[in-house]
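Removed: one protein chain of the complex. Kept in place: all other protein chains.
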Amino acid sequence: MTTSNNKKSYRGLFLTWAILTIAGALVGIFGPSRLMPRSMSDNMHLTILTMVVFTVAAAPVAAGVYASALYALRHWAHKGSEVPPSGPAVRENAMFVTTWLIVSTLLTVFLLIWGLGALAVDNSSTGKNPLVVDVTGQQWVWSFSYPGTHVSSPQLYLPDNREVEFRVTSKDVTHGFWIVNMGIQVDANVGVITTIHTTPDKLGLFNIRCEQFCGLNHAFMVTVGHVLTPSQFASWLSSQPQQA
Amino acid sequence: MSIDTESEHAAHGGHDDGHHEPPEVVDGRQKMGVWLFIGGDMIGLSAILFTFLYLRGVNTDGHWMSMWGYTGHPYSYYYNILDVKGGSIPNATLIKVGPLSAGLNWFVTVLTVLSAGIIWMAERGLRATKNVKSYTTMAGIATAVTILSIVYGIIQLQHIPQIFTAHNDSLTMAYTAYDSAMMAVDGSVVIHLFILAFLGLGLTIRSARGVINGTKWYQARLVRLFWVWVAISSVIASLVTTTVNTIH
Amino acid sequence: MNRSKSLGVALASVLLGGGALALAGFALSSASPHQAALNCIPSQTAAHTCSLSLSTFPDSMAGEQGNNGGVHPDWVSYSNDNLAVPANTTVDVTINQYDSGGSLNNTFFDRVMGTVGGVAIIDGKTVSSVDPTNVGHTFTLRGIPGSGKTLFVSVPLPADSNTKPVNIGQGQYTKPVVVQFSFKTGSKAVYEWNCEFPCGSTREGQFGEAMSAYGYMSGTLTVN
Partner (left out) sequence: MTTTLEHTKTASIPQGGGLARRQNFLTGLIGGAIFAWLFWFLAHHFLDATSRTWSDEVAASVTLGWIIGFWLGIGALNAPGRWLIGKNNTRADDLYLAGQGQGKSRYWKFTTDHKVVGVQYIIMTMVLLGSGGILAMAIRTELIVPGNHFVNQQVYNGFIAVHGMLMILALIVAVAGPWGNFVMPIMCGARDMAFPRLNALSLWTLVGAAALLLTTLAVGSLTMGWVVLEPIANQAGVGMDFFAMAIIVFTVSTTVAGVNTICTVLTMRTKGMTLSRLPIFVWGAIIAAALGLYAFPYFSLVEAMTLMDRTFSTSFFVANAGGEGWLQANLFWLMGHPEVYVILLPAVAALFEIAAVMSRKPVFSYRTAVAGMTGLAGLSILVWAHHMFTTGWAPTLGGPFMLTTELISIPTGLFFLVLIGTLWRGNIWMKLPTVWMFGFIANFIIAGVTGIYLSDIPLDDQLHGTMFVTAHFHYVFVGSVLFGAVAALAFWFPKVTGRYLNEFLGRISFWLVFIGVQVTFLAMFASGLKGMPRRYSSYALIFEHTNFITTIGAYIIMAGMLVLLGAVITSWNKGEPSGPNPWHANSLEWLVPTPPPLENFDVLPVITEDPYNYGEELVRS
């Protein structure tokens, strides 16, 4: 293979890479957000954004591997039953290895910085008058109670735009409390209270599913929740039967 | 791969050479094998002690050595009350079991260390004096000491107190977190002691039959390596379990 | 081997293997118990109303588990597990509760929830909740058909403290507590129901054995 040929064909490699990168980035931008459930909280907005950013960041890397593999197949594949002649005896290429290491380290550092930043945002709490909800998992029913009100319910009702702190526990085995539309989950453990918090910012219906295997009817340990306006929430709360 | 065919026959005289490796090569390989098994066993011990310390660490609210339930009677006593007479058992009380006897624990450990010392002395004697008879005797003594430590190890396991708990009409037996962890630690020690007893018995018989002797002592050394490790692990386990045993 | 022969091998592998797998699947499927459905009996008097009658037993001698109580004669059981009701109908349920009881581990379930009027009739008395320390079982129905519509019904069944003996099947029981309630079904869906009183006997939450096994203290409600 002559040098000019090489240059020409490496252009092909670059083109394949570029096309695949763009395709990957497009999938990243439009794919997950289409598939993922309606976002109803600050955490879920961040989750979807992270998904998009990571996919776009991964696209050139994956495209690089695919393009090289396709390029190798296109140019160096040797068909037939006879053994091909030996290739060039290249054992090392310090430049290439170093570049690869630097690039992959930089990418990892980027992922880490983004991840730690997102984690900090995810965990940050406004601390302003959060609504506390006690969540109890029992095979295979969720129940929610609102401390200080004697109200409990098999469905979750939340006011809009107010931070909610969930205190999650279990009566029997480990369950996984997951608000699908709010991007938060934490296990419900026996004898332990785990907490998570989020701030709903869209009105409407959302799904709650158990994401930790909990036995016979695990698939049916589901319920729904409602985000209401603060006044609707107050009237719902007062309309509920009081439990001792 | 390039094979240097010139030196092949120079290095090895006959045709059958290499099928019989020199004994010291085989011995070295077996020693490495024993060390690797000891390495795996070290992970096992650390995992057990991790369990012990983890359970200690999470039970800061008094559940480490105590539990709501009943004790003092055998299972059948409560079973009769519940299922035969149809009554209800009295209210559960908070039972504090307290730490197991550190003396008994250390007694088993000291016996293990003693047997390890004997087996080490015996091996040194064998290599120095080539006297197989005294080796057989000492290996026999070490085995007997090990069997004694097995007996006390089992006695120790039997001293772990059972507690009965009842919910509605079903009665269950249980152990506190401390007792559970102790059962893992002591159970592991007893299983290791069984292996030592087997190995000690083997050394005794083999040296009595002359398979182990003044020139072929390598197996004695391999067994001693493992034996000393078991003794050390027993000491480590006892150190941890008898120092981290406050009730609160 | 030439190509056509190879293709033959490929085809044979897929057909033979697929056939063997289908057989294995059939065997697995038939080894998995599916009980015959108990259909809701339409009311003669009122439109869109039907009635279901169930029982809860302290053992398995009178339920669906067979003459000798099946593999686990001592496990608590519901009389039926697979229930079928019509869509958009009021279902009147009567449960004869023959078992003793104790304390709920989650007092949430001492309430009557999701029934018509939020009440149940227990031995003739209309109640909206019961004593949480004296419950035998619960009938708790939930599940999600997918579109956000939910059906949640939970009725506590108080413990049976009667002494008058009754014989049903091969089981000997005492006169039951009778619990009656109604709920309304929506569109077609499959729901699961189970008992939320901890009546299994393993240590974690008393939810083992009969509580965790198909066909004892749980079942399916099909709306069709």
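To keep things simple, chains are lettered A, B and C as they appear, and every chain counts its residues starting from 1.
Going forward, a residue touches a chain if its C-beta (ideal position, glycine included) is under 8 Å from a C-beta of that chain, and two chains touch if they have at least 3 such contacts.
Everything quoted here is computed from the prediction, not taken from an experiment.
Here the chain not displayed is in touch, across the complete complex, with A, B, C.
Residues touching the missing chain, restricted to chain B, are 1-5, 7-9, 11-12, 15-20, 25, 28-30, 32-33, 36-37, 39-41, 43-44, 47-48, 50-51, 54-55, 58-59, 63-64, 67, 162, 165, 172-181, 183-184, 187, 198, 201-202, 205-206, 208-209, 211 (touch as defined at the top).
One chain of the complex is left out; on chain C, the residues touching it are 1, 3, 6, 9-10, 12-14, 16-18, 21, 24-25, 28-29, 31-34, 71-73, 144-147, 190, 200, 202-204, 207-209, 211-215, 220. Although one chain is not drawn, its touching partners on chain A can still be listed: residues 32, 35-37, 43-44, 46-47, 50-51, 54-55, 58, 61-62, 65-66, 68-69, 72-73, 76-79, 83-93, 96-97, 100-101, 104-105, 107-108, 111-112, 114-116, 118-119, 121-123, 168, 172-174, 176, 178, 180, 183-187, 189-192, 194, 207, 209-220, 222.
The definition used in the following text is that only the chains that are shown with their structure count from here on.
Within the contact network of the assembly, the step distance from chain A to chain B comes to 2. Chain centroids computed from C-alpha atoms place A closest to the centre of all protein C-alpha atoms shown. Centroids of chain A and chain B (each the mean of its C-alpha atoms) stand 46 Å apart. If you average the Cα atoms of chain B and of chain C, the two centres end up 49 Å apart.
Computed from the mean C-alpha positions, the centre of chain A lies at a distance of 36 Å from the centre of chain C.
Touching two or more other chains at once are residues 105, 198, 206 of chain C.
Within the complex formed with chain C, the residues of chain A that make contact are 136, 138-141, 143, 145, 152, 154-155, 171-173, 190, 205, 207, 215-217, 220, 222-224, 241, 243.
Of all residues in chain C, those touching chain B in their complex are 100-103, 105, 198-199, 201, 203, 206. For chain B in complex with chain C, the touching residues are 167-170, 172, 174.
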